[in-house]
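With one protein chain removed, the remaining protein chains of the complex are shown where they sit.
Right, subunit A next:
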Amino acid sequence: MIDDKYLYRLEKGETFHILDQDGSANELDPKLPPDVLLKIYRMMVQARAFDEKALKLQRAGRMGTYPPLSGQEAVQIGSAFALDKSDWMVPSYREAGAMMVKGVPMKLQYMLWMGNDWGNRIPDGVNCLPVSIPVGSQTLHATGMAWAANVRKEKNAFLCYFGDGATSRGDFHESLNFAGVFQVPAVFLCSNNGFAISTPVVLQTHAETIAQKAIAYGIRGYRLDGMDVLASYVLAKDALDRAKKGEGPTLIEALCYRFGPHTTADNPDLYREKEEVERIKKEKDPIARFRNYLVKRKLWDDQKEKALIEEIDRLVDAAAKEAEKAPVPTFEDLVRNVFAETPPYLEDELNYFKKVSGGGKP
């Protein structure tokens, strides 16, 4: 259990933190076993490589609009590692890293951003919703799903991701309010990367922090260093464990930074100084921070790094190629999935489509 001194207090917000940039850890280091630490590192590197590849694919016209995640690997990978297999993930559109930890293959995620509807088909057995594009609307689904777990007396927890922009929307307030009233086992993780597209967080809310909003709903609220993967893991684990014990929901505000644009459709040079981005990359890169920790613990070296990068580059390239070659649904696949049983008017529309399009090919 996290010491209450890290619970957000209205007078003074403390930020939960374990790792410094040089890799030294404070007394809260969970001392995870080496194999777990190396898995975490591997997924962070993979998330970054996935992201960089996606940007290249988009620039080359091989992928549609894509929302980059670089800079947010720590909060995503750390928190996702805190989930048990039976727990649920309710992601926003920027959680490719968290989703791959949960078991959604890279290939599927590339397919999604390549405009292939099969990309949203989460594999059976992976407890993760498809990404939610309308900002913050998925927070209500997390509350509802967690509520159902209470009614059905299941001991799962629900981890819901969203950004700082989402906290301006009614859905966020409604979901936290319902979650508090019904004491549901949900953890709301706000990746506060400082910008909703171009709008800085100071124009998003006049509150000093997002974490303090938890007070209004009578739930726990924490502020987290979201560039610190160990802190992200420990805090998410604590909140999820408490949820499963029936202690209700938690709001976590993870302070982080996205290195790239909001999506490939916007130009961050219009709203951020390049120097700021470069400085934060240099001073706070979550991957470098964690690598320093691993090196300090003699679990990592340049040779291992080189081998890992080469291996992951191959995996990422293969996933992208497979995604490009993956079959897209037929028009009929779409029609058949509107309802459990296709009503007559959709049969008519399908027949019409087949008539005018030469046999039902997309």
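The definition used in the following text is that a residue touches a chain if its C-beta (ideal position, glycine included) is under 8 Å from a C-beta of that chain, and two chains touch if they have at least 3 such contacts; residues count from 1.
Here is the rule we use: contacts and distances are computed from a predicted model.
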Chain left out of the displayed complex - its UniProt protein name, from "ATP-binding protein", "Pyruvate dehydrogenase E1 component beta subunit", "Aminotransferase" or "Arsenic transporter ATPase": "Pyruvate dehydrogenase E1 component beta subunit"
Option touching the unshown chain, where A:L69, A:M100, A:I122 or A:A231 are the choices: A:I122
Residue among A:D29, A:E52, A:D84 or A:E174 that touches the chain left out of view: A:E174
Contact partner of the left-out chain, one of A:P34, A:P134 or A:G246: A:P134
Footprint left on subunit A by the chain that the document does not show: 88, 117-118, 120-122, 124, 129-130, 132-134, 137, 140-152, 170-171, 174-175, 177-178, 181-182, 329, 333-334, 336-341, 343-345
